[in-house]
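Would you mind keeping the following structure in view while I ask a few things?
Only a single protein chain was left out; the remaining protein chains are all shown in position.
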Amino acid sequence: MSKKVMITGEGAICAAGKDPDEIWKAARAGRSAIDAIQQWDSSNWPSRLAGEIADLNPRALVEDRKLHKLVRRTDLLGLYAASKAIEDAGLIPHRDALDPAQADLFNDRTGVYVGGGGGAYQDQYDYFPLLTAARGDLGIFGRQLATTVNPMWLLRTLPNNVLCHIGIRYAFKGPNACITNHTASGMLAVAEAAAALRAGEADRAVAVGHDSPIEPETILYFHALGLLAADTIRPFDSARSGTLLGEGAAALVLETAAAARARGAKVRGEFLGSACVAEGEGLLSIRTDGDGLVRAIVLALEDAEIGPADVGMIVAHGNGTPPSDASEASAIRHIFGTKPPPTTAFKWAFGHLLAASGILDTVLALDSLRHGDVPGIATLRELDPACATLAVSTTAQPPRSGVALVLGRGFAGTNAALLLRASAD
Amino acid sequence: MGGIVTRARVRVAITGLGLVTPLGNDTRTTWEALLTGRTGIAPIMTFDASGFPVRIGAEVKGFDPRTAIEDRKLLKFSNRYHGFALGAAEEAIRDAGIRPENASAARWGCVVGSGMMGIEFGELVEAHRRFAVDGHIAPERFGIDGIAGADPLVFCRSQANNGLSLLLQHFGIRGYATAVHTACASGGQAVGTAVKLIRRGTADFVLTGGFDSMLNPVGLAAFCLLGALSPDNDEPERASRPFDRTRNGFILGEGAGFLVLEEWNAACRRGARIYAELAGDGNSLSSYRITDSHPSGDGPIQAMAQALADARARPEDVDYLNAHGTSTPMNDRSECAAVRAVFGAHADRIAVSSTKSLMGHLIAGAGAVEAAICALAIHHGLLPLNANLHEPDPECDLDFVRDLPHPRRVGVAISNSFGFGGSNNCVILRNPEDVHI
Partner (left out) sequence: MQSSYDTISKDEVMEVYPKVAETIAEALGRDLDDVKLTAPLMEGLDAESIDFLDIVFRLERQFKVKIPRGKIAEDARGTLSEEEFEQKGYLTQAGLKRLQEHLSEVSPERFRSPIKARDIPRLFTVETFCKLVVRAQKQATKSPDG
């Protein structure tokens, strides 16, 4: 039998709040944190709504001042969420009380798994002054390079910065990955961390997802592709018109049951199983029948060794785009028939966090189970008949059991499903 | 006896290889160059590098993805390194003699080491022309003027998982698929992740590899600024000299390497040619500095030790090491210290080469290409050269492959890849003759 994987710490940040509880309560109260973009003058933009973290104070997120020149906004969010989860799990006081040899072993047996977005258009803009100076002449570009572009440029833009700096800050040296698979990234970070624990490669791991896609060029392309909503995200609604981007991060500390027990850790929940499959029909393609999502849910249930009837609630991807929501509803109907468990989706409350969305939903699923309360979708007005069998509501519903299913879908036809259980307090 | 059930070890076979490298646009040409010591490093030709402090690189030469990929529409969604990936992956799949079909598609996985947003230099120049002529971006103009010119193809090509998407689409892969990015360790981490997918039963077949091209004005600039590249513009063929006392930086390369991995018994049943067993993977964080490596080799030591344990191999089983060996002063030294720490006296009996001496550093592609080279070394019983090693650094006291040809039966080969940010990867390959089920 493979090892049980427990959840012993959580952290999160997004437009709706700076910790899981605050975010969950905002969603529960029906408050959306989506508003006009403030980071640049968006007044002339046809799409200017997003889930931006207002008054973001980098120093309050990450204390180490030197880090601020080495990382980007998205990295700060990831580092913050990770630090909160590590603090919540009490890993550092525990390690620091060990004798040096035991502490070294603890570090070697602690993994770090990060899911991120893989870069931003605006990272490249640091080359604009040089391009201006070069006036189209690459010879000048080369000669003036060293005095125009900061030498740390490449390091700042590396996709694996969060992984690197969690390692350096906490001295964790175990197995690691940096997953850059669009929206699935954060959920895959959890899945790969759990797989490493089950296989005995590590005793515990930090899993983080982070993204900050609110930048002019990304918004521009999302708009041009018709992916952005006119007013708000209305998952599964007849009048849904698209999604809106948000920024943020979430993190979990996972530990084998034995490791958690050995240090007397407070157990928040249990990772039960997961799966990820591709439809693979193109970067932006989504099958109408929900094929990929169906297969992901079936495989995740197999991985968790449970059946559909055991699932007590669903956190749907629910990004508000017409094809994604319809095919998602179709997949849920395929697995759960006409009596699915209470279902919600959170993106309406703080935007689509892309690489961080699935792991933030996982954190919020855990909170929902803990409260015995599946928050409603406040922006839902009229359920799309194509989604009619879903058990969605504008108000809160009690979960049917202590098990939650979280769904995540991304570019390249990626579909991920994750199952978890909350611990009885 | 108690109720302990030990499941039989799931073994992973390498049955297909594909390479597009600075040494050649397929596996055979690349391998021949490694055996004859023909360099792939030359003055940069794909753009005007005359003003850069470094004007040499390891470019892929004369590669046309249309020779490998008939689907022109797919190529519209590809930038330079996606073409390399499609070409190398197609060769690997053909080489393996098996392809995803409707019935097997969901049992095929794909893990690639790439996954960084990619913007072609021409597109950056265009964005500059439209929105930032004076050097500073004017976001309000984006909103007004940008909409009409927003090209969805540019968006698609730049997405971090676009290469993955193209591979899935081209080959019809429907199982577990992901991209990973740990800088220069990406390719190795992709291969290591792929092994685990087969071991844990998530997939029966995995197409895995790495690809990259930072050989463009911005990429070259980025490494020039860090002072990481060899400035020996007048002697390109001598510039990459891992472990030599006079080494002074790496050579930026580009390309792709892909492997087809299969569950061992299934590969045997279909009579596949097995290059090697992909026997183990080790993965660690240095957690020391961003670019400085720990002088003792801490970090890489754990990766190699884990890989040996994972492969159930003893240090003394190892015959060949394809070193990370970038040819930077600090990295080579700390890698040697790590090898010494893991292998002790046996380190003297391991033949070591860094193939970056001939093909440069393929960044996210390096680990996968070098794993493929280990498979070839096992298969052919021949070792590739560590070129340009005239006076070894006294602190790099390993047994380097300095002469050609270098026949040697390889029982176990290992490949190291270490990335900026401290991610370390080590994969271990075993001679198929030594696998006893």
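In this document, chain identifiers A and B correspond to the written order of the chains, with residue numbering beginning at 1 in each.
Assume contacts are C-beta pairs under 8 Å (C-beta built on N, C-alpha and C of every residue); 3 or more make two chains touch, one makes a residue touch a chain.
Everything quoted here is computed from the prediction, not taken from an experiment.
A.B. asks: Among the chains present in the display, which ones are touched by the chain that isn't there?
C.D. replies: The undisplayed chain, in the complete complex, is in contact with A, B.
A.B. asks: Can you tell me which of B:37, B:51, B:227 or B:315 touches the chain that was removed from the display?
C.D. replies: Reading the full complex, the residue touching the unseen chain is B:227.
A.B. asks: Of A:56, A:86, A:134 or A:155, which residue touches the hidden chain?
C.D. replies: Candidates A:56, A:86, A:134 or A:155; residue touching the omitted chain: A:155.
A.B. asks: Looking at the full complex, which residue from A:64, A:231, A:289 or A:382 touches the chain that isn't shown here?
C.D. replies: Answer from the full complex: A:64 touches the omitted chain.
A.B. asks: Considering the whole complex, which of B:37, B:51, B:172 or B:329 touches the chain not shown?
C.D. replies: Final answer for the missing-chain contact: B:329.
A.B. asks: By the contact criterion defined above, which parts of subunit A meet the unshown chain? Give residue numbers in ascending order.
C.D. replies: Residues 64-69, 146-147, 150-152, 155 of subunit A touch the chain absent from view.
A.B. asks: Residues of subunit B in contact with the chain that isn't shown?
C.D. replies: These residues touch the chain not displayed: 225-227, 289-292, 329-330, 393-395.
Here, only the chains that are shown with their structure count from here on.
A.B. asks: Between subunit A and subunit B, what is the gap in Å from one C-alpha centre to the other?
C.D. replies: 28
A.B. asks: In the complex formed with subunit B, which residues of subunit A make contact?
C.D. replies: Residues 40-46, 48, 70, 107-108, 112, 117-125, 127-129, 131-133, 136, 138-143, 145-146, 149-151, 153-155, 158-161, 163-164, 167-168, 170-182, 184, 188, 192, 195, 198-199, 201, 216-217, 220-221, 223-225, 275-284, 292, 295, 410-414 of subunit A touch subunit B in their complex.
A.B. asks: Name, in rising order, each residue of subunit B that touches subunit A in their complex.
C.D. replies: 47-53, 77, 106, 110, 115-117, 119, 124-125, 127-128, 132-137, 139-140, 142-144, 146-147, 150, 152, 154-156, 158-162, 164-166, 168-169, 172-183, 189, 193, 196, 199-200, 202, 217-218, 221-227, 283-291, 298-299, 302, 306, 419-423
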